[in-house]
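To keep things clear, I will list the structure first and then write my remarks on it.
Left out: one protein chain. Kept in place: all the others.
Going in written order, the chains are labelled A, B and C, and every chain counts its residues from 1.
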Amino acid sequence: MSDHTEQIKTAENGFEPKILVFACNWCTYAGADLAGLSRLEYPPNVRVLRVPCSCRVNPQFVIRAFQRGIDGVLVAGCHPGDCHYTTGNYYTRRRFLLTKRLLDFVGIDSERFHVRWISGAEGPKFQEVVTDITAAIKAIGPNQKLCDYFPTETLLPNEGGDNQ
Amino acid sequence: MKRVGVFICHCGTNIAASVDCAQVAENLKGYPNVVFSTDYKYMCSEPGQEMIKETIKREKLDRVVVASCSPRMHEPTFRRCIADAGLNPYLLEMANIREQCSWVHPHDMERATAKATDLVKMAVAKVSHDAPLAKSFSPVTKRALVVGGGIAGIQTAIDIANNGYQVDILEKQPSIGGKMAQIDKTFPTLDCSACILTPKMVEASSHPNINLITYAELEKVEGYVGNFDVTIRRKARSVDLNKCTGCGTCWGKCPTKVDSEFELGMTKRKAIFTPFPQAIPNKPVIDREHCLKFKTGKCGLCQKICPTGAIDYTQEDELVTTRYGAIVMATGYELFDHSVYGEYGYGKYPDVITGLHFERLINASGPTMGKIKRPSDHTEPKNVVFIKCVGSRDETKGKAYCSRTCCMYTAKQATLVREKIKDSNVYVFYMDVRTPGKGYEEFYNRTTETYGAHYIRGRVSKITQDGDKLRVRGEDTLLGRPVEIEADMVVLATAMVANADAAKIAQLVGFSYDKDDFYTESHPKLAPVETHTAGVFLAGACQGPKDIPDSVAQAGAAAVKVCALLSKDMLETEPITSEVDTKTCAGCGHCVDVCPYHAISLTTIEERLLGQTITRSVANVNTSLCQGCGACTVTCRSSSINLRHFTNEQILAEVDALCQTIQNK
Amino acid sequence: MQILEKSKLDDFLQMLAKHQPVIVPTDVDGLSQYAPYQAQMTLLLDGKPTVSPKGIFLPQTEAIYRFKAQGKNLLIAEMENQQTPQVLFFVRHCDVQGIVCLDKVFMSPEYTDQQYAKKREITTIFALRCNGSKESCFCTSMGVDPEKANPAAADVEVYDLGDQFAFEALNERGEKVLSQAAELLSNQDNVILPPVPERKLQLKTEGLPEKLSTTFDAPIWNDFMFKCLGCGTCTYLCPTCHCFDINNKLRGEDGLKLRTWDSCMFDEYTLMAGGHQPRTGKKERIRNRFLHKLQYFYEKHQMFLCVGCGRCLTKCPMNIDISKFVQQVMKEESR
Partner (left out) sequence: MNQEAIQTKMRQRAKELLNSGAVTMVLGWEAGTFWYQSTPILIRQAEDADKLVWNDFCQNNLSKYLLDFRFTNEKIALFLKGCDSRAFNRLLQDKQIEREKTYIIGIPCEGMKDHRLAQSKNEGDDLPLAKICQSCRYPNPVIYDELLTEEVTPRQKIVDFSDVEAIEQMSADERYEFWQKEHTKCIRCYACRNVCPACNCRKCIFDQATSGWNSKDVNASENQFYAMTRAIHIAGRCIECGQCEYVCPANIPIMLMNKKLIKDIDLLFGDYDAGLSIEGQPPLGHFEKDDPEEFM
């Protein structure tokens, strides 16, 4: 715990990565909730996207996130054998064993993509995993690869919407 | 253009203390599809919900995002809320800015606020693609299966049966009764366990709505809530239950003696046997592993002497498939194997026994007819040491959890020793004494005060065999000095642990279990007898260590849940299921293979193509079977199968919404 | 004419590159195409690059305008056009003709596509007179003159004299660019031009559009459609195919309106919003492509929308051959 707080404080090179976490509803999302219930602090760089099961995560979602400039992606689900849907995470495992290697093959730094099993009881593990991943990605800097840059010079000024 | 309303909850200060809620609401103004954005102190409160309902009407909102606590907490609340205002309940998304934001980032309001903004934008992106969904209905088979015939299972079955529903009890052993049948007396009342259990066993066996399936195991479970197709393996008993009268002639004459499992090896049983005298059904089975007939082909004595000709050596295991509306898991527990503890003699000292051994030793119908005798030399022990927390509260060698029943059964056993052996000394080594139950603390006080058991706070560091004595060394941590006791017998309060095959059975039925293989309830407080799998419930110690009153209470609770389910003719099913776009589906069938619920099949459709009618194969989802995991969606290369409420478009929109802020930097 | 020693070509291009970007045919990572000139680059001087110069004027992806949607507000703004003059080098006569075809579409009297017109305006085109015919070339059959580049698009004609190049400015714009490297050029009159090689592939095309107008339901299409994969190789490599689609590139509130190439060989090309597909199969698609090139366009502009460059003959994975088609139509008609 104190280690993590330390990491949150020390990594101050100015770069704050954005990290997308695909979390299965039954284990990892519950684990992330448990981390909250237990007030386990971790860096505010991660954003959780809830899916019913890790097997819902299409590898194409991951590539898409990199295309849109994400700095890191974590896919997390129940431990093998514990899937709410019995077998979902076994498919997740096969798919992402390959996807991880394919991402590596096209030159995405291996620090940027992770898969982890985090159960609903593993709030501390959620904290630890996202803290470690954040620290590692901070160390390697922003992701430039695969990005489909939107030419920012073409952005129009923000004039505020008349939305009410 | 959608009309999304965004409602940011402060949750008192739970969120507002580390997230600038007003700023988040401000940030969302003008975001695509958002027409209204505000913050409020307690969204889930009555006025909060009223505000949402009023805003829906006033602003003509067609979708709602609530940013508050975890959707696992309040999604049903807000779904009801928007439904009250006339919106389809599935046009709601929640952004979890409490558990996954304010509570975990308490010291950086700026970045917590930025994160909350992202999470809300993701929710807006998702809700913008939400479609109204309607629940569908499937019929309910009005029959329940209770797996396990211990006290929890028996009670569950009786309660369900008394409500008028058919129920089958599936028991692995030749008789129902479970662990409770082995116990002598129950705390805190010290009434005889068998005396209160046996009537329940009889009631179960004679109840017109209860059907006992003993000496049988789960083989396969298919289907879904309301309609589980369960295949049961009825193991070959070698005895025709219809012909057998339970007269006992066979086991009287059987020449083969085997250690009795029921008596924990302290006496022998025959190869054809009933596990204990009050067994139900009180009809024997042949233990084929030891039976001479099966081992050597000779003997056959029991068949010769059976007056009704009930012995049938040719019986084979039988697979029977039955449809049930609900399943209750009441598979119970095992005791921790204390042989991992070197300090207690690795289970090799004959006079170091477990609590359950002690129950049999002290039981009037047990191997010693209720006389407490040492296993080694059958003498009456004078100095008896009890050691608590053997295997529990020990992360290194045992389990981290408190086994919950040991404090009380140790107190009970200490009392019984003192009662039966007037000149005995009883020592109890303990870490803590936990007595949270009605009359428990009083019982414990009687044990120490009235019965004079010596409670020593501390761990035993070593037991050594010294002649016919056991030398127990430990430390009295209250006095801060070592203690050494010359004991005649040591009783270990071994922890309750999950059955060795608990995980296997959970996987077979399809629900989750924890790291200790205890079955996971759907919610620790609010859904303690449900599993995450609809239609599968829990009773008794398979969910975690429990004493008899708790097991019985849980059994009743599970029975009520089952009855509530079986009382329905039709069952609502969640609309979050897969759907197939038959226009693009090529019928390759890859989705069929990965579906854990066999919910997808290939069907043939007719179509007009260039002026002629053609038929082709496409995937088809049985929405009653589909549980909405989404495994199929990823196998489908053309994205022809999609998961409602978690569509490809929605997840992509969320990814894009999150990443957009990166590229705009 | 102005003469340049071939050994000085690199100096010449460098000198030009000081004034404006110069685009040349070259091999980039294993694909021959037109690319910005860099010193010491190896130029592709015999034969055509696989990728035609069409993309210089009609890029495969091009932003047309940008917008921002906030609440009910929608802001739209033009792209900031910072394009400066450029020179496009060594364009074969067939490809020059291709640009003339594009001009007919994008700079017609009825409508001028501003972005296309702008690119044409800023680009000076150096045509390269044919110096070697491939077996797949049939430009002469499609109304292209290998001796003389179509002056409607070419600004300078380049002649390959063996050790030298001869430049002939066809207009003022061409002259201006040549003057940027005047010191490397020497004037010479009466240049003797080597003969243009004979086309091996010569088709009879007289009366072709008229003949085709009766073939819509002829069985000939079945022979050609069978092989087709339905890929876009032919259309994307073709110097005259110019179909495009309009798309949005969205990032939250911000968006770009894009024009991207499209191919009539793709199923989605004619797919209507309600799901109706009027052009049901390969046959209909190939028929449309061939008739567009050889009949419809001719009827409107009196020129073929095929310049006989031969790219599709060699690059079609299944060897669908438009020249064979023409031969077969002409043969069958005369039967």
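Definition applied: a contact is a pair of C-beta atoms (placed from the backbone, for glycine too) under 8 Å apart; a residue touches a chain by one contact, two chains touch by 3 or more.
Note that the structure is predicted; figures quoted are calculated from it, not measured.
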Wait, the hidden chain, what does it touch out of the ones we have here?
-> A, B, C
Give the residue, chosen from C:78, C:183, C:210 or C:245, that touches the chain omitted from the document.
-> C:245
Among the options C:86, C:136 or C:240, which residue touches the chain absent from this view?
-> C:136
Based on the whole complex, identify which of A:26, A:91 or A:126 touches the chain you can't see.
-> A:91
Chain not shown, touching residues in chain A = 59-60, 63-64, 67, 80-81, 87, 90-91, 93-102, 104-110, 114-117, 145-149
Spell out the interface residues on chain B facing the chain that's missing from view.
-> 583-590, 593-594, 602, 609, 612, 614, 616-617, 635, 637-640, 648-649, 652-653
Tell me, which residues in chain C touch the chain that this view leaves out?
-> 28-31, 50-51, 60-61, 135-136, 226-227, 229-233, 235-237, 245, 247, 249, 258, 260-263, 266-268, 282, 313-315, 317-321, 323-324
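Quick note on the criterion: only the chains that are shown with their structure count from here on.
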Comparison of A-B and B-C by number of C-beta pairs in contact, larger one | A-B
Measure off the straight-line distance from the CA centroid of chain A to the CA centroid of chain C, and report it in whole Å.
-> 46
Separation of chain A from chain B, taking each centre as the mean of its C-alpha atoms, in whole Å | 31
Cα centroid separation, chain B vs chain C, in Å, comes to 71
Which positions in chain A touch two or more other chains at once?
-> 68, 150, 155, 160-161, 163
Touching at least 2 other chains, the residues of chain C are 70-71, 73, 251, 253-254
Touching chain A in the complex: which residues of chain B?
-> 29-30, 34-37, 70-72, 96, 98-101, 103-108, 111-112, 114-115, 118-119, 122, 503, 507, 510-515, 520, 532-533, 576, 594, 596-597, 627-631, 633-634, 643, 646, 648, 651-652, 654-656, 658-664
Along chain C, where are the residues that touch chain B in the complex?
-> 69-71, 73, 250-254, 275, 280-281
Of all residues in chain A, which touch chain C in the complex?
-> 68, 150-151, 153-156, 158-163
